[in-house]
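Below you'll find the structure I mean.
One chain of protein is taken out of this complex; the other chains stay put.
Order as written gives the chain letters A and B; numbering starts at 1 within each chain.
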Amino acid sequence: MPQNSVFVNAFESVCCAGESSEALFEAICTQKSGIKTFSEFIQNKQIALGKIEKSFSIEALLELTCKKVLAQSTLENFESTLLIVGSSVGGMQTTEGIFLRDHHYKNIDPKLHAIDAIAHILSQHFTFSDDISFSTACTSSANALGYGYEMIAKGVYENVLVVGFDTLSLTTIRGFDALGVLSSHPCQPFDVSRDGMNVAEGIAVLLLQNKPSKGCIELLGVGYSSDAHHMAHPSPDGSGALCAMQKALNCAHVQPSEVGYINAHGTGTIANDASEASAIEALFGSDVPVSSTKSITGHTLGAAGALEAIICVMALQKQILPPNTNLFEPENKTLSFTHVAKTDPFRYALSNSLAFGGNNTALLFGRPQ
Amino acid sequence: MVQMQTLKEILIKNLKLEDMTPEDIDDTMPLFGENGLGLDSVDSIELVLTVDKEFGVKISDSKAYETIFANVQSLLDFINAPK
Partner (left out) sequence: MNVKLEILSSAYLLGEKSIELLRIKELVPHMMTRRRLTKAAKICVELLNSVEQFEGGRILCGSAFGELETTATILNAISDEQPLSPTDFQNSVYNTAVSYLSILYHNHNEILTLSCGDKTALSVLKAGALKALDGDILLLLCFETLNIPNIEQVNHCVNYLESGVALVVKVTEAKATLSLQKSSLAGVPPSISEMVHIAQHAPTLERAIVEVNL
């Protein structure tokens, strides 16, 4: 089976920390978090969320972000492009608005409710060759990227547009609150004092192609695994995450010691960060700089995989290691955490996404030879 | 005063303990862990919600879960304690 190379040739994102990917990377490097506190989402409670500052319509944000990526590329249109969406809530924000107003379902359009709503909306503005949507909670768009990688590597498509997208919704905000994992301030991934995550919203769009453009970064591999442990808690030893990371490295025959940066899932919850730190330590020891960027962006749920892929791509392009923020005393004493943005030559970056149900996905990126 | 029978029936209903009857739950049987009923951390949150909804009693300190939820007797004592 021939194995084509896969290149990230264009990308764009919008989240609470930046209206563009450049703005986002700047915010990460200057440690300016986009997370703010709100009291209108849960009665009598202040929580910290990553809300996109400018109010937006889902349709306009999707169309504009994809248009920007198209403009960056050499494509005239998306007619020979496969659309792959990764989303955890799909059109839930729209559904909530209608249901909480009407208290019945009659005005809910099923096509605008479920995960497929994203592809459905985009198909009104662009013609794609085909579309497919993944929904695996917090690994949704990481899995979308993995599928795009495979479609190009196996020679099925030359162009794939991956869209990771999740809006804030009362369901996810109150749901994570019900689990007791929300923080009332910007999260502190990997810190001994961490007390929870920040739900956030975002869109991240990447164009993958089988031929490189100038300055592009290569998507070298993907690794998948399942914890088989618990719906809402990762296996404490991080064995599932370790397996996914190892498989991603195996795809590209890269050794752990060659990896120059790990963008961790690092949500700021007690359970995730302990488990993930164990996994990273077991595979990489103290050799590889690690950071979580969720203290800047919040946890964009289904969009996280794609958003953090963009962060890894930019880190590799600029040869800058993104720092942790709000990390004062790491709980894990072995891992090598970055505390300030640092220019450093490195070839490979690994991005982790870990989800409900024990779904784990790791993506490996690298500077082309 | 809440009766033991009532509490057990509510636990069975709210935690969906299928096919269990109040007689199957010993008063001093540990609620958590494999050597007892086998509830987990998500159940502990459900228990807090149940105790509030059914009996109007709030448990705000998660550090107290271990004592209050040790077994059905300790839970009943907590619910019936004068506030």
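As a working rule, a contact is a pair of C-beta atoms (placed from the backbone, for glycine too) under 8 Å apart; a residue touches a chain by one contact, two chains touch by 3 or more.
Fair warning: this is a prediction, and the values are worked out from it, not measured in the lab.
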- Give the labels of the shown chains that the missing chain contacts, considering the complete complex. A, B
- Item | Sole contact to the chain not displayed, among A:F11, A:F165, A:Y224 or A:Y261 | A:Y224
- In the full complex, which of A:K106, A:K214 or A:H253 touches the chain missing from this view? A:K106
- Identify the residue among A:A137, A:V259 or A:A274 that touches the chain left out of the display. A:A137
- Missing-chain contact, candidates A:I35, A:L70, A:A119 or A:I217, resolves to A:A119
- Using the touch definition up top, pick the residue from B:M4, B:L17 or B:I79 that touches the left-out chain. B:L17
- Task: List the residues of chain A that touch the chain left out of this view.
- Result: 1, 43, 88, 90, 95-96, 99-100, 103-106, 108, 110-111, 113-116, 119-120, 131-137, 143, 147, 150-151, 154-156, 170-171, 174-180, 224-232, 240, 243, 355-359
- Touching the missing chain, which residues of chain B? 15-20, 37-39, 42, 45-46, 49, 52-53
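In the analysis below, only the chains that are shown with their structure count from here on.
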- For chain A and chain B, what's the span in angstrom between their mean Cα positions? 39
- Task: Going by the contact rule at the top, pick out the chain A residues touching chain B in the complex.
- Result: 178-180, 230-233
- Query: Contact residues on chain B for chain A in the complex?
  - Reply: 40-42, 45, 62
